[in-house]
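Removed from the display is one protein chain of the complex; every other protein chain stays in position.
Note that the chains are named A, B and C in the order they appear, and that numbering of residues resets to 1 at the start of each chain.
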């Protein structure tokens, strides 16, 4: 029997860090051997420091783990780290790990746009992982950084991938209604969002308009050619705990009937290389046919939060089709995506 | 000194009916002389029947008014009625009033699409009122029905009108985040919307994609030619009391800079005929420059709820410009719009 | 291997009915063989009729069950029925089942106050089940009705029982902050509760002030002598999905230190007869020591929703001790309580 791969979580006390611990609890491949936090918390026990905000109890194994610094010295024997760091911190810290031979699966945005850093959604573009060869060679690192996209991008690009593959995409409109957990904790003040919505999330629209182009882009040697699709995004914060809702309008390169669209969405499967990994969603996309679904409260936990839910598929007067996408932002859009990436990396490296 | 014009409110006990009473309280031209309700409530005092849901107290004059039936016999000396009826009821009831010489300003959707019924936004298309000449002639009625648009259409079309006039519109993408009050009372169950959004409002998208074309359409004799603009709408219900938020992307016929767009929005004025009516918004459009405004809780009461607030004006990667619109759905988008229409009608008829 | 006991759910389409199906899914003793609904829905499939409002999916076995009438003819071979009926309907319907030899575990309030009907909380007063002997004899029924208390009573009385047993209770003051799910679906309109609380739940205070006296009462032959404790209740509805929060002040007959109080709460066990039933909570009471717990969102699912959570145990200036109680109102306070009662009944009857 194979031993589990030792991993660490960087930035383990925040909202995303908490979700990482919960998601990794009982993971068949990974064993969490270290947790890191910012300076003031180093040396203290996890349960004494964390303001645990999830309804499910903290994993027992995490309670007494002593927080290490966010540096290679702080993660013990970990061979791979999951990064829940804020982008600014990630930019400084993550390369230190790769330079010391520790692989980084990052949820941070810091390196997503680097041409030698894979921006991976295992259901969509696992082949982009070869960018790590260039990354290691050019940067002289024994290991590498791989990233998962922004939480809003994730749900969007999974719904777009089958359409892109089958019909080609010309343009995409997307308006998001995003959950509060995406802003971390304490995040959005209650007085700012009770009986309110906020039509602005700093930096979000730029990410949503650009990241899908890299993910859907074609791999040419060790380079990704951005997909030739134009996106326009409007992002909003709404008083919902978890689950981003996206209103999407699409123009296809080759027109398709609604039935064809539904068929390719429902029939979509991850590539063979990532299809059977432990965190692979089953199904990748669930299509609802009720007139008023998906809804975050009712549908966010579909497929343990890893399935992307699509509904209200209907004709679009401007493009060809419009629909609603729901994605669990802190599971599929953050920690679940990062862990799924980690599994794919472990397989790619021959660890499993 | 002129006496006030006697008016009635049809369907006075619902959410929109309550807003009508509040909005008409102290109105300089109109005096509410009758209130109607559905059969089971006829003959009872308003305050005994109504489940008053507004924070402001019920107007004192309404408390002891005895509810009449929703028929010409139920409105006493009223020369004009404001209709807060559900669409199905409105279809049957409203013609009875017009046929008896009582003018109808309707918030219901029943007659909006009739070619001889004006669909009026006084800031935008007051000239369409001439359709009532055709309506009276063809239907043989001494009075007529005029309508105001759907609450979501209202905010949208006011923001679009200056762009249409100055640059021409090619297409519009709109995603709405709509307040609960738009669904009436009891309306949306709390269990359906707490920690949730609902990506569906029955019939709404059809209205939002069609009504602006009539309102922005050109009057040719006694006919309105629908404006040649294509709209695509996604509508959502969110946990907000009042105030519809709209994410709008626009392609113009003639490209314009952001500065030009802001200038025509800020400079927009209602036509001279309706500009100085009692309920005319001042300003018609307020443009906010903060990155995160407008927001329903903070901005819905701008201009006593009659001003349309626009913010986040920025370039759109697909069209030319995108922005956020906020409109008070039960004031500007319902009763305020209907009363403003009533004022314009009163002036057109020479009553004031 | 023993076959499972065939049971039915009366009133299966409402909020409590849905929770029954979910709770009975995979139950080791009971197999749901029939579902009933009000007249207009009889003969239709469950999934076509129900407006399923729970985040977890509908049990697969329920989807195609055909709804029967709420009468003995509608429940097939069921030997026991769980009643989620409204009180008025329950009053008429439930005796029909008992009279035909079908046992009734009712969540309705209709028969709770009858002297020959057990009002059971298995952790507290399982001995009261002997009232069914009198009930059968006096009413001439082959089976009987047993009831569980109001959802607010349930959490309260479980927290009070150990204090009553160890120290005696003189009086209790309780103020509740009750979840929306307790009002059913559609229940509380969103416009009534967004940015609001409602300091009134019809009939609730009477139940909370009386029911604990019966449950904590002593069994004398086939009669329950009401416990000699006075309760004062204030009940409120708050914008929370599930989980009733109770602020409780208590005067004891024999003074006790806070440590003693905590010890009896934490050490409380159900009587031996009911301690190991399938739905028995483990632990019965969880005591939290953080200054701000329990909270509904974080603690309602403790012990699969069957554990009563107590926190903030502190001295009371008027009585002896005050504390906060949290109880999952639709699980422990409704369906979980009824099923736990059913298990106890099945054991009492020698079925298991």
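Couple of notes before you dig in:
The criterion applied here is as follows: a residue touches a chain if its C-beta (ideal position, glycine included) is under 8 Å from a C-beta of that chain, and two chains touch if they have at least 3 such contacts.
Computed from a predicted structure; not experimentally measured.
Across the whole complex, the hidden chain's contacts among the shown chains comprise A, B, C. Residue B:298 is the one among B:284, B:298 or B:338 that touches the chain not shown. Annotation: of B:195, B:209 or B:316, B:195 touches the absent chain (contact as defined above).
Touch with the chain omitted from the figure is made, among A:10, A:34 or A:193, by A:193.
Shown as candidates are C:58, C:130, C:198 or C:349; the residue that touches the absent chain is C:198. Looking at chain C, the residues touching the absent chain are 171, 173, 175, 177, 194-200, 202, 209, 230-232, 234, 236, 238-241, 245, 247, 249, 291-298, 311-312, 316-319, 322, 324.
On the side of chain B, touch with the chain left out of the figure occurs at residues 53-56, 194-195, 297-298, 300-301. Those residues of chain A that touch the chain absent from the view are 15, 53, 180-181, 185-195, 239-241.
Following the convention adopted for this analysis, only the chains that are shown with their structure count from here on.
When chain pairs are compared by contacting C-beta pairs, A-B ranks highest. Residues touching across the chain A-chain C interface largely coincide between the two copies, over half of the numbers being common to both.
For the pair chain A and chain C, the distance between C-alpha centroids works out to 41 Å.
In chain B, the residues touching two or more other chains are 194-195, 239-241.
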